Each structure stands twice: as structure tokens, then as C-alpha cells.
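Pasting a structure below so you can have a look.
Of the protein chains in this complex, one is absent; all others appear in place.
Every chain is named by a letter (A, B and C) in the order it is written, and numbering of its residues begins at 1.
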Amino acid sequence: MADGNGYKVVGTRPIRHDGVDKVTGRAKYGADLNFPDMLFGKILRSPHAHAKIVSIDVSRALAHPGVKDIVTSKDLPILSENILAEDKVFYKGHAIVGLAAVDVHTAEEALSLIDIEYEVLPAVTDVAKAIREDSVVLHQSLTTNTLGEKTGKPTNISSHVRHQNGDVEAGFAEADVVVERTFTTQTVHQGYIEPITATAKYNPDGELTVWTSTQGAFNVRQQVAGILDCPASKVRVVPLEIGGGFGGKTTVYVAPVAALLAMRTGQIVKVTMTRDEVFEGTGPAPATLIRLKMGATKDGRITAADTDLFYEGGAYPGSAVGAGANCMFAAYKIPNLMIDGFDVVVNKPSSHAYRAPGAPNSSFAAECVIDEICQKLDLDPLEFRMINGAKEGDRNPIGPRHGKIGYLETVEAAQTHDHYQVEVGNGKLRGRGVASGYWGNGAGRSSVNLTVNQDGTIMLLEGSTDIGGTRASIAMQAAEVLGIAAEDVRPAVVDTNSIGETGVTGGSRTTHATGLVAIRAAESVIEQMKEKLADHWEVNLNQVDFADGTFLNSDNQISFKEAARICSPVVGSVTESTTGAGGAFGTHVVDVEVDEDTGKVEVLRYTAVQDVGTAIHPSYAEGQIQGGAVQGIGWALSEEYVYDQKGQMVNASFLDYRMPTSYDTPMVDTVMVEVPNPGHPFGVRGVGEVPLVPPLAAIANAVSRAIGVRMTHLPMNPGSVLKALNKI
Amino acid sequence: MQAFDYVAAKSLSEAVNLLTKYRDQARILSGGTDLIVQVRENHRQVGMMVDIKGVPEVNTLSYNGSLEIGASVPCYKIYSNEAIKSNFPALVDATSIIGGVQIQSRASVGGNLCNASPAADSIPALIILGAQCVIDGPNGERSVAVEDFCDGPGQTALESNELLVKLVIPTPTPNASSFYLRFTPRNEMDIAVVGAGAAVELSADHQTFVSARIALGAVAPTPLFADDAGSLLAGKPVSDESIEEACEAAKDIATPISDMRGTATQRTHLVGVLTRRALNGAINRIKEGS
Amino acid sequence: MSRKVHVQTQINRENVEFLCEPRQSMLEVLRNELDLTGAKEGCNNGNCGACTIIVEGRPVNSCCMLGVEAEGKEIQTIEGVATPEGLHPLQQKFLEHAALQCGICTPGFIMNAKVLLETNPNPTEEEVRFWLAGNLCRCTGYDKIIRAVLDTTETTGVSTNG
Partner (left out) sequence: MAIVAIPSLMRDLTQGKAEVVIQGSTLRELVENIEAQFPGVKDRLCHEDANGVRISPYIGVYVDGALVEKGMRSPIGDSSEVHFLPAISGGSES
């Protein structure tokens, strides 16, 4: 912190550089670009959850005045079934046809003129049914992949992962209490407020430009170039401001279609999803079915855990079951373990990353069973976590040893927090729940370019798109190294032609990885300036020092700003595949009150503790934690995809897909524990993902304790709570 | 969105003439918060939108012997009105939870009524307050009780060439008050799983029910006037037992469906819960007001 | 397509004329015809508040209003909130409190909160939360937004004439 550990910029709370544009409405988001001759694209989507496409006739639509072009999967140079379906649709909302017209209304009218004949097939939208022997099989060519080995038998189970150590049967034999439960969670969406959008321009020389809002411009370039079979050098992706992502904007949906239509028409084409398209046509987080058995001794030591995880991949394989398995027990020392994880396809949109993908589901099960064990043993749940919690050198039960981590510190901070000291209240159905959670965090490829202006200010170019304030957190790290103010570094997210390859803003990697690269670039700037000053002062390089924003030797001392004028031009450019992401833990405490007549759960108080390593900009680190906690409140209590018998989602709107409003939530107290990550010069750990891991179980534990009935199904909506209370 | 024509009518007669000309193709536009979305989402076909917000009669809001609310008066004007706050609190309860404040800037009680959703919040409130719908058409004005206005989801007693002009609500007696509430999973920005309103008149000593009107939302194809449930309270002591009896009677007439917002069983259960809360809410207001 | 209508209105204190089809929403007119893209489309059915503008002093979801209805009205959009003299106090407080992350919902929140403070200069936390319930934010968990609005009332007050 600025007041403690010697940093001048790190730990302060400057106004973010992109802030004024955003509060004045001037910032340009994905759908905000307009061009005079722009066409509007629309996509026809399957009305069926599972069907063969017998025929597609676009002639009536093509004849509609104002329609410029129509494309299907046959027009894609490289087939990509989730972009435009080939001969089968696997979920309601599956894209089939793209078209471009002079305005959005004309495009919509034309959609209704496309004639598609379907052969409707039975659909399976429930993981529990999809794994049965007699289930409808989505992909005849799909067999179970078990670490490279395939069973050869058609199935909906696309992969099987297993973690095994010790002897679980012996472990359960040693236990004084064993709890076994089955948990279910429903499909939930990232819920970003800005719908998916892309605008494309194609020049006759083969240059394609895509403006879009994305978590990773280079990912978009790679996918668009791949699907359209053109060289990356011909594709320029310009990342505009992005209105939320949470993992959901790490892939492409409409960009290849917009690009294809632009290529064929020669006009600029914008394709923007409607909200129902976002729900039905993009990748949500998987619904899951989890069985979990855990044993502990009466003094509160976990002896064994055995779990089966079934995650819905949606239409195609690829659920986050692996990460779910990796993260679910990371906080604990468990000597005997068996995890079997299965990725299962169902007739729902192809699942995709959502904040700590996979971990909230599995941790919900693990942390609820732990809470029940605590109740049976009459142990304080935080004390139980102190007994079993992992510290540096302990193993994640799936194998690898933890480096320097701050898990126990989060538990201690929760224990001593005022929230945990006061009684939860009386008279009504009130309960307090706690839960912990882990996310491994990512590092990887990042690129930063620092240009030193003659007045000593800095232009910082980066490839990481900024969703929640990373321009500020990265600029601050460069400023810290350069000994200048955060405001003197002007960060900009630039297009794929203007910076080195950079991975997605996801996996909680950006402040760590791109920050690390910004630090390296700043160090390069300092080195270059030292060399130039040595020349200027006619001394040896080793006689020039840099400290506290000042270059000096025995005779001279000048500020960074003065040096900038002398040294111009200076550019520090670094691109690197970084490592050293530090995994991080959080522990949440929540109080709820249940209305016993209606089953409605009110969140009374929420405290989220997290090891953030070092908070670069504490306000935005807090904001990540608060936002994650409230997404967790939604997931726990009210959000779900509701399907009818035909596999149709019936609540694809912000009205009926109930994300929490400001009137549903309390203030979220945050406690940031700082156990610096040795893998980063300032100790940064990823912050964004962890806070969505504990809330599901924390709230379920609170509700369970409030009503005296174990809640194992999410969301805990009023109907399900009333049922648990035996009121209906 | 389908194409349509638009006329901003200046008078009732102009509006009626347009309706007469375009019949089923025409639709009255007031706040538009339901209509525009329905047309956009292809739930309703409209060839002509007749905007009546410029018609003086539909903008009236007066309390003079009785309360008159023009069909286009937006929710916020209703819940901000002092006379309504003191005399018709159930109307304040209902109008302040229709959508968010942005919706309330435009959405009108008249529109809420004409949209005829079974879950409309203002309709049970209007029913318990004994509101009359004043309707204009080629054959002149006529009046219909609110409880008889809705025929089914989206269906009303209006002929295709008629429009709702205003609602007229009689002045409540002394020792009377009203209360509306709904149950929703979210605290706001939601559709009633069940709604319940109660208007109650008590004896001067607050010990006995003089009369009561109860109405329910989202438990039948139209908002329901639970006539018997209210009537049975007349002359009964103000007690948990009496109230329970009314709640059971209200549950008896509910014929809810199961849908994504709630199951039939849950809704029937909630009818009991909300009727009790609505009655107690109205009773408490009488006691507080005296 | 039906015939375009000529509309005269006032937006951000300037007289503005535009042509639009009756089916075009005010949001569509602002964004596509007038290139005022500060109002955002999040849901297009009145459930997220990202498109909030101020019409005749009241917050309105511009997706639930037709462009033709702007005739003769006085309209404010986020683009007109700051003046050459500087940011509106709410804008300043949103920045100071880090009350935005991705920022897509921010224009809508500021427009709606602006009317709240003009209507009720000293709201309670409960009143702020209720008033802003029609604006969804998925990033912040609302905490810092609510604090920013409350802090605007406590420290600076706002003028009531917009």
C-alpha cells in the first residue's frame, strides 16, 4: 500500500483513465459505430432444440426489397457448426442463416421469409437424462475421451477425468461422520449487459477489419481468420469498449458472419444480437449434477472425499468440468480422494466460460457438505476450515503443491470480522452461512508498448481489452516503476495490427500478466534512458542510477520528466508468455432471512474476504469482489434457464431471467487480505474470478441453517424454499 | 419490427374516428411500455398506432367528490398525488411497483388495464376501490365496472372502435383504507406470481368489519374480484379467525396455472398469504390513520 | 416500410429535426439516426435501463418510446449532462467511487439518478436502491453505485433545474 510498503502509485485510487468517456456517454462500445452505407445483419436461429435440417430455401427472403445477401454454412470456407449449423441443429437458438439488409427492420422481416424444413428430433436438456443408456444421442460420432483413450461407443459423455489419491474407503472407515448428498445447479448466463456484436469491413485487396467488443481481440482474429480461411495478416480486429464479458466474450458468434457478409456485399455490415439471442444463442455456464461424499473425524479432520461431477457441455463438448475438479478441494488437505468428472452434451447452447468456469458448481457441493459435517460435529465452520485449510507447501488434493497462498489468512480475517462476531439475529428464520473458494488464475501471453513523450508522459499501448479497469491497473504498475504519477501514463487498448499477441482478458490474468509485461517494458525504458544519459553525461553506464523517479550519478540528478526530453526517442516494447500466476482464495460470510410464508430469501448482510496478493487499484479490486458476490447471489437465489418439455427456454429476457437489482442486494463489505504473490514483482494475484466461487454455498449454507433443511438445489427460489419448508 | 402508421390524435373524436376507420388494425398508444414491446416481439399485429396522449380528457387527474384518472395518466403522477396517497393508498402501492421508475414515467393505469394481463398490478387495486371504466366510442360514452372489464389475457370489454377515457373511483368512507401487494422473486422489476388487494371499512372502534373488497391477480385468466371472500367479513370481528376465513374463501376461487413464474400449488398457497397481508395492511392503515 | 415522419424536438438544449419511421424507437433514432450512442441497448424491452434518457424531466426507457413521440418534447441524453464547465456532480462521484467497471450501464444509471436527485435531493439508501432498480449492472454489485449517488447528495447537492 502507498502508506505502508513503499509503493507510491500501487495501492492508490486514481480516477481511471477511460472514466470520463464512460460517464459522459462518449466511449464507443461494440455496437456504437455507424457508417453511412452500413448494412445490418441478422441471424435466423433454430426454433427447435434438436432437428435435422431437411432444406433451406432463401429465395423469398432474397427477393425482399432491401435484402443484400444471405449466407448459410455452405458459404463458410471452413465449417464451424456453432457459427452456422450444417445439417443438424442441436439447440433452440442455433444459428442457421445470416443475412444483410439496409436496416435492422428489413433484415428482421426477411428472416420470416426464409423457409426451412426440419425433421424434429427428440431432445434431451437434462444432464441426468443425457447420461442414461437409453438417452437420445446428439452426436453419433462422439465417444468418451478418457485421457486420450476413446471408448468407441456413441454416447453423450464426451470426456471423463479422474483424480485419485490415497484410499477413500479406508478414509471413510476412519471417519466419525460421513455426509453424502446430491446437488444440482441450473444453466446460468454471464448476463453481460452489452449484447454480442460485430461490425465488419472488407476491402477488395482482401483486407478485413472487424470492430467488436471482445475479451480478446487476437482470439477473434484467430477464429475469424480460421473460419474464413484467410491469413491473420489480412484480418485487423479493433477492440471497442466492452460492456461486460465474464468469460462469455472469449469466443466469437456473429463476427465471422458479419465478416462473410461484408466480403460478399462489399459493404460494411453490423450484426448485433437481441437479448433473447444472447440467452439462446451464446454459451452459458453449465448445469450440473454432483454427488459428493465426505468424511471427517470428530475432532474435525477431513479423512476422505469421493465425488462424481456431471457437467453439461451443451450442444458440443467442452464444459468446465476439469476446472471444477481442479478447484473444488484446493483449500483443504484431504488424504484420500476420488473425483470422477464427466463432460456431457445436451440440447442446450454450447456452454462457455463464466467467471471461474466450473468452480462455483463443484465448490457449491463441497462447501455445503463441509457445512453439514460442521453441523453434525457441532464445530464452528470457520474453525473447521482452520483445521483443514491448506497453506504454502500443502498439496491441492488433486496433486500439485501450493506455492505461497493466503487461504488461512482469509479464514482468520473472516473470523475476526465484526460481521462474524455479532449474532445473526432472532425471532425470524435467519441463518448465517460461510464458504470458501479457489481459482487457479492464469498468466500467459501479453504485450505492452511504452512510448516516452518528450515531456515525460507516457503512451502505453496494450493488447488486453479492459473490462473492469485494467487500463488503470496496468498503467499504475508502469507508473510505479517509472516513478511518475498514474495520470502521466496514458493507456490505450489497440488493435491487432498495433501490438504483439495478447491473450484474452480472462482467467483473472490481466492485471498480473499484462501488468508484469508493463513492468518489464518500463524497466526497459529505464535501461534505455540510463544508457542515453550515460552518453549525455559522458560517464559509464554503471555510474547512472535510477531511484524514486530520479536519474542520477555523482554529479547530476534529474527527474524522469527532465530525462525524457534528453533521451527522446525512447520506446519500451515487451511481449512475453508470462508465468507465475498465483492461485487465490476467498471466504465469504452471509446472513439471510427467509420469509416462512412465501419462501423468499433476503440477503441481510454480506462480507467477502479475499487474498488479492497486492491490490494495485483497491477500488477496482473491491469492485471485482462485490460484483462477483452479487452474481453469486443471483446464481444462488434467482437465476436459471427454464426449459419447457420441448427443450425451449421460456425465460430468455431480463424480466424473467432474474438477475439481482440494486433493490435485491445489500452493500457488500470487502476485506482484502494481501499475501503477495512471489510470481509478480508487486505481488499481484488475479482477483476477478475467485469471488464467484464461494457465494453459492455460503448462501445455501445460510438458508439451510435458517430453515433447518439442507438445500441442495440451485436456485433456491421461493418455490423450492416453500417446498423445503413443507408449505406446499 | 413490423411497419405501422402513427397518428397523434388531438381529440377523443379524432381517436374514435381513427379506430372506426382502422378497426382491428388500430391500437391505442398511451405509455407504450407494453404495446411497443409486444409489437416489436411480434406478439401483436398493429397497422395504426393512435397516440392519445395529446387528448385532454385522458390526462385528467382530479379528486372532487370522486377520483377521476384519465386513461393516459402515468403511474408516477398517480403515486405522487396527495389526494390519492391519503384516500386510495392501494393505488399508490400498485402504481409504484409497475416496472422501474422509467416505466412509471410513461405507463398508465389505463394502459395497464387495457393490456389486460392477468398479473397486472393496478387491476386488483382498481377492483377493490370500486373503479368504473368510462369508455368512449362512436355511440357515445358507456361505463363498465373494472371487475367486468377484462375478458381474458389481453382481451377486454372494449369494442375495436372504443377506447378507455378515464377511471372513476368513489370516495372511500371514514374508517376505511386499502392495500395492495404482490409476491415476486425479485423485490422489483418482476411480474406478480400472485397479487392481492384489499379495501376494508371498519366500525368506528375498529373492532368489526363493516365491509371488505378483495381482489386477486395472476391466479386466473383475468384479475379476480373475490367478492365472497370480502363479503363474508361484513359484520365479523376484526380477528385472525375472520381474516383466515376470508383467505380460505379467496383460495377457493383461485384457478391458477403452473408456469415459469410459479406453480399452481405455490400460487394457491400465496393467495392465502397475500390476502392475509393485504387485509392486515389495510386494517393497519385505518388504525394508523385515526 | 412505412412513410418516414418529420419530427421536431429538443435534445440537450438544441433544436433537432429528424426523419424516422413510426416503428423506430427513440433509442434507435438516437443511436442510428442522430449518432448519439450514449444510450445503450441492453434488452430492448424496458428491463435493464441502459437506454434511459430524460423526457420532460422524467426518466424514460428510450427503447419503449417511439421516435415520433419526441415531437415537441424536451429531451436530455447522457451526452448533454456534462457542460463546458465540467462534469455533473454525479459523473464526478461515479469516477471517484469507481462506480463503474465496464461502463455500459453507466449512462443509464446517471440519467436515472439525476432525476432522482432532482426529485428527492436527499434520498435514503433504500430510496436510491428502489429508484435504481430499473437499471441493471452486472459488474459492480451496485455497492459503489449506491455510494456514489448517496455521496452526491451529501456533499454537493445538485441543482434542481437540470
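Things to note:
We take it that a residue touches a chain if its C-beta (ideal position, glycine included) is under 8 Å from a C-beta of that chain, and two chains touch if they have at least 3 such contacts.
Remember, predicted model here, so these are calculated numbers, not experimental data.
Of the chains displayed, those contacted by the omitted chain across the entire assembly are A.
Touch with the chain that is not drawn comes from one residue among A:Arg509, A:Arg658, A:Arg685 or A:Arg710, which is A:Arg509.
Interface note: of A:Pro122, A:Gly403 or A:Pro569, the residue touching the hidden chain in the full complex is A:Gly403.
One of A:Val124, A:Ala315 or A:Ala356 touches the chain omitted from the figure, and that residue is A:Ala356. The chain not shown here is touched by just one of A:Thr578, A:Ser704 or A:Ser720, and that residue is A:Thr578. From the options A:His48, A:His64, A:His94 or A:His163, the residue with contact to the chain not on display is A:His163. In the full complex, subunit A contacts the hidden chain through residues 145-149, 159-165, 216, 247, 250, 318-323, 325-326, 341, 352-358, 398-403, 440-445, 503-504, 506-509, 577-581, 679, 689.
Throughout what follows, only the chains that are shown with their structure count from here on.
Contacts between chains leave no pair untouched here, as each chain touches all the others. Just to note, of A-B and A-C, the chains joined by more C-beta pairs in contact are A-C. Using mean Cα coordinates as chain centres, the one most removed from subunit A is B.
Separating the centre of subunit A from that of subunit C, both taken as means of CA atoms, is a distance of 29 Å. Under the contact definition stated at the top, the residues of subunit C that touch 2 or more other chains are 1, 21, 23, 44-45, 47, 130, 133-135. Contact with two or more other chains is made by residues 105, 655, 660-661, 663-664 of subunit A. Listing the residues of subunit B that touch subunit A in their complex gives 1-3, 183, 185-191, 193, 259-263, 265-266, 269-270, 273.
Here subunit C touches subunit B in the complex through residues 1-3, 5, 21-23, 25, 44-47, 49, 52, 55, 58-61, 63-66, 68-69, 71, 112, 115-116, 130-131, 133-135, going by the rule given at the top. Those residues of subunit C lying in contact with subunit A across their complex are 1, 21, 23-24, 28, 31-32, 35-45, 47-48, 50, 77-79, 81-82, 87, 91, 94-98, 100-107, 110, 128-130, 132-147.
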